[in-house]
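One protein chain omitted, others in place.
A, B and C are the chain letters, set down in written order, and residue numbers restart from 1 in every chain.
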Amino acid sequence: MAEHQGLLPSERPLRLLDEMGTPVDGSGLVMPDHRRLLEAYTSLVIGRRVNDQAGALVRQGRLAVYPSSHGQEACQTGAALALAEGDWLFPTYRDTAAVIARGVDPVEVLTLLKGDWHAGYDPYAHKVAPQATPLATQLLHAVGVAHAARLRGEDTVIMALCGDGATSEGDFHEALNFAAVFKAPVVFFVQNNEYAISVPLARQTAAPSLAHKGIGYGVPGERVDGNDAAAVLAVLERAVESARSDGGPRLVEAHTYRMQAHTNADDDTRYRDSGEVDPWTERDPLTRMEKYLKRKRVLTKAKQTEIAEAAEAVAAHMREGVARDTDPEPAELFTHVFADPTPQLNEQAAFLADELSREGN
Amino acid sequence: MAEHQGLLPSERPLRLLDEMGTPVDGSGLVMPDHRRLLEAYTSLVIGRRVNDQAGALVRQGRLAVYPSSHGQEACQTGAALALAEGDWLFPTYRDTAAVIARGVDPVEVLTLLKGDWHAGYDPYAHKVAPQATPLATQLLHAVGVAHAARLRGEDTVIMALCGDGATSEGDFHEALNFAAVFKAPVVFFVQNNEYAISVPLARQTAAPSLAHKGIGYGVPGERVDGNDAAAVLAVLERAVESARSDGGPRLVEAHTYRMQAHTNADDDTRYRDSGEVDPWTERDPLTRMEKYLKRKRVLTKAKQTEIAEAAEAVAAHMREGVARDTDPEPAELFTHVFADPTPQLNEQAAFLADELSREGN
Amino acid sequence: MATEKLSMAQALNRALRDSLSEDPSVYVFGEDVGPLGGVFRITDGLTAEFGEDRCFDTPLAESGIVGMAVGMAMNGMRPVVEMQFDAFAYPAFEQIASHVAKTRNRTRGRVGLPIVIRVPFAGGIGGVEHHCDSSEAYYAHTPGLKVVTPATPEDAYHLLRESIASPDPVVFMEPKKLYWAKEEVDFDRPVPAMGKAVVRREGTDATLIAYGPSVPTALEAAEAAAQEGRSLQVVDVRSPVPFDDETVCAAVRSTGRAVVIAEASGYASVASEIVARVTERCFHSLAAPVRRVTGFDIPFPPPKLERFQLPGVDRILDAVDDLQWEDQ
Partner (left out) sequence: MATEKLSMAQALNRALRDSLSEDPSVYVFGEDVGPLGGVFRITDGLTAEFGEDRCFDTPLAESGIVGMAVGMAMNGMRPVVEMQFDAFAYPAFEQIASHVAKTRNRTRGRVGLPIVIRVPFAGGIGGVEHHCDSSEAYYAHTPGLKVVTPATPEDAYHLLRESIASPDPVVFMEPKKLYWAKEEVDFDRPVPAMGKAVVRREGTDATLIAYGPSVPTALEAAEAAAQEGRSLQVVDVRSPVPFDDETVCAAVRSTGRAVVIAEASGYASVASEIVARVTERCFHSLAAPVRRVTGFDIPFPPPKLERFQLPGVDRILDAVDDLQWEDQ
């Protein structure tokens, strides 16, 4: 059995920038360089634009549902940027911005939200697993992908995302334990946005922090200010690199806040008031980073325009993609159930085809 | 969220007696009084006798299976004695000795092992839940019983037992979390006997100890030498009383060892050698306590004979109970499925009755 | 106030309220059932009215919810738990199959578990993956569980009250696409008990057998058939367990032809069971084999394709046409 040493998180979430964008003592955490921060900032702006555009498309009735990460973009960005090319990202339904930051075509991501099909992108193309809906289940898949890679001698690291609520599920426990026992290089990254739909964190756990769950598995736990994009990136990069070097998992909890309702279908006025939400506006991850980069003269006016245009291009691409007719064929209902369809499915496919052809008459 | 303070276990398992039965510094743990220790010793001896008798009955082919707690009697005894009358015990298949120490008739316990029926005793009579087979599932039931009691304003405490292996199940996690969030007075008592069938602890967890899992739920964790009956009793009594007074759960890990194979159906020579098992004989909980009590002149020759006779009486009762014909009636297959049987079950019961009556001809 | 026009969601809410106020041992809990009132608002207002003890949010863990319900039921309570969606009850499967269903029998009748597990289920609302499973067969196949599914607000009210009062565990499956349809509900006149099927429409040519979400579709089909001069009888099963052989078989014998309708994938399903048992019992009254109109044996489709999976009026009428009328 290991020692306690290094398994417990810091007393408070680590930070590199305060809410005014002023650098603070990071307790040993190193500020990423300017090039990297600019990259992160670009990704933040695009992430925000993706969130806003998706929200607008929902309001226009063009998407059925969208769980927004508005306010959590520092986590989204950090999760994607901390990975190397061969690494894997395991996102949830809320992590669309991270999926896009990782390189997946936003229009492919929208497949699910348009109701065209389930997972809309090729998970192998960018090593991004399908966005997970059944909570915490994907964390075990991440362990399996990591273990398979390790068995083949590859140095792949897996970034596995989940929310605060999902930490209550049995699969969270089993995933951390399996990863620790098998020394599977998975970074479990919990975005603690204080709510699981309507349920606040205090009803979810009585632990000092979610990062304190690590020691129970022998997994080092860390806490970071989830609205400080510099700190999130630095913490996740450190976690990824240490997982890569010693093969062991890491648990990182980012403290952030869900600024909007759970999804458009939710009514958050039933369980929280604006007095609680408003102060978080001042902790916005974009403005904080922007202030810092402007002060450092890394973010010029020209650069800012360029980034805004890039974000606008993504939004336009989303609008155009949603408008495009991508209706799936009913015949496809039967083609992916098995590699090799059963006689029963062939019969049922023929039945439907016949029904449709008769309707056609 | 609470502070770390008091949530982490001690560096080493707490002890009151060393392996020679000599008192050691208990780090604040108070030695139970002599009356109590004698009670515990009596229970230890009976527990051992129960284990040995059941083992013999298995060898004679009179019981189908018996998972023995031989060597773990200090835990069995402590778990039962630490409870007040209105409290509940939630045992597993291995905790027959604890169930009997709690007052359940051994012959009723044997119902399961004889193959007569499933749970053989009335759970309400002594507030002992059915012995659980699906691992860790019973921990949640314990939380429910505790929560119901709390809602009614009762000060019931629940002692919920499980093994080291069972801590890996999702239900262990959910139970500790629910208990902590609802402040349910449950003492989760893990008998870490180093094996889950053939799987050693090191393949079960990479945590510093199983008691370190507590902090991840905000539940205080404690470690105790599971072969020191005095320490186990003292730790469990303290845990029960603190759970009773503040309503919050406690996690106690006893470090012990499974002296025999998992059950008679198991062959432990396949995964461990006697070089590992033998040293544990010297740590036997009975001899340790016996030495101490003799040295203190609490355990006289006469008393020892009396206890041995009491144990022998239990064993004789077990033998007699097993010999007694208690074959269940086939009709009973249908009577307990629902309070109010469905027409389908009535039909099926009639079918079987008819079949049997024709066989009778 | 004997009758009131209510949606099924409102009727269920009313049933919970009435049970909570009449029986202090009733407790309602689950994910988001407190201040939010549940994602479908079935528990709307209950925490406010009955307090945080009687209707409360749990941590996000379904096995935990059901496992805790088992313990509370062991200790004198009547827990009514909500699974947020059909597929999110699966983490609780071990607790349901190994404990909820078996405890009375395991303990030789000493420990009964009066638990209601509410499961919003099935499709028809354009839900994304994992939100539209028809999971009733898993429960119906498990001995020791009663499985109930209402098709009308009135049934929803009365059957939920009865389920909560039942000494046995009930998996109460709520067809989510019917949550919002309104109907006059009579609170005082009890409906037939759980275990009784009901003939929702008389007819003489063939019998449609349906439950839950498929009942309104069956009625629509019967209406359409009537316009074409064919008289279809519609039977609402109401509780797959206990099944009402008597009513269903009498209906089938009266027409000699039957179609079973269910949204779930057909293979090894409740619909298979109904076909099998009706055939076993009514073989010589049947002019044609009993037909099934069920979901295909595929994972529930994405929203844009779900209409092809759901039993629709045309598909039902095609099945009726298939009942070998030329034999007559």
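By our rule, a contact is a pair of C-beta atoms (placed from the backbone, for glycine too) under 8 Å apart; a residue touches a chain by one contact, two chains touch by 3 or more.
Keep in mind the model is a prediction, meaning the values are calculated, not measured.
*Asks:* Going by the touch rule at the top, give the shown chains the omitted chain contacts.
*Replies:* Its contacts among the visible chains are A, B, C.
*Asks:* Determine which one of B:P9, B:P106 or B:G170 touches the chain that has been left out.
*Replies:* Going through B:P9, B:P106 or B:G170 one by one, B:G170 is the residue touching the chain not shown.
*Asks:* Which one, A:G170, A:G221 or A:G248, makes contact with the chain that was left out?
*Replies:* If we include the chain that is not displayed, A:G170 is the one touching it.
*Asks:* For the chain left out of this view, which of B:D25, B:E85 or B:D327 touches it?
*Replies:* Of these options, the touching residue for the absent chain is B:D327.
*Asks:* Tell me, which residues in chain A touch the chain that this view leaves out?
*Replies:* Touch with the absent chain occurs at residues 117-120, 122-124, 129-130, 134, 137, 139-149, 151-152, 170-171, 173-175, 177-178, 181, 332, 335-340, 342-344.
*Asks:* Residues on chain B that touch the omitted chain in the whole complex?
*Replies:* Those residues of chain B that touch the unshown chain are 64-65, 112-118, 133-135, 165-166, 168-171, 196-199, 203-205, 265-267, 270-271, 327-328, 330, 332-334, 337, 342, 344-345, 348, 352, 355, 359.
*Asks:* List the residues of chain C that touch the chain left out of this view.
*Replies:* Spelled out for chain C, the touching residues are 63, 87, 90-91, 93-94, 97-98, 101-102, 105-106, 129-130, 133, 137-138, 140-141, 143-144, 240-241, 243, 264-265, 267-273, 275-277, 279-281, 283, 286, 288-292, 296-299.
Convention: only the chains that are shown with their structure count from here on.
*Asks:* Find the chain most remote from chain A, comparing centres computed as mean CA coordinates.
*Replies:* Most remote chain from chain A, centroid-wise, comes out as B.
*Asks:* Using mean CA coordinates as chain centres, what's the chain A-chain C distance in Å?
*Replies:* Chain A and chain C have C-alpha centres separated by 36 Å.
*Asks:* List the centre-to-centre spacing of chain B and chain C in whole Å, with centres computed as mean CA coordinates.
*Replies:* Once rounded, the distance between the two centres reads 40 Å.
*Asks:* Could you please state the distance in Å, as a whole number, between where the Cα atoms of chain A are centred and where those of chain B are centred?
*Replies:* Computed value for the inter-centroid distance: 43 Å.
*Asks:* Which positions in chain B are in touch with at least two other chains?
*Replies:* Residues 170-171, 173-174, 177, 181 of chain B each touch two or more of the other chains.
*Asks:* Which residues does chain C have that touch at least 2 chains other than itself?
*Replies:* 58-59, 61, 63-64, 91
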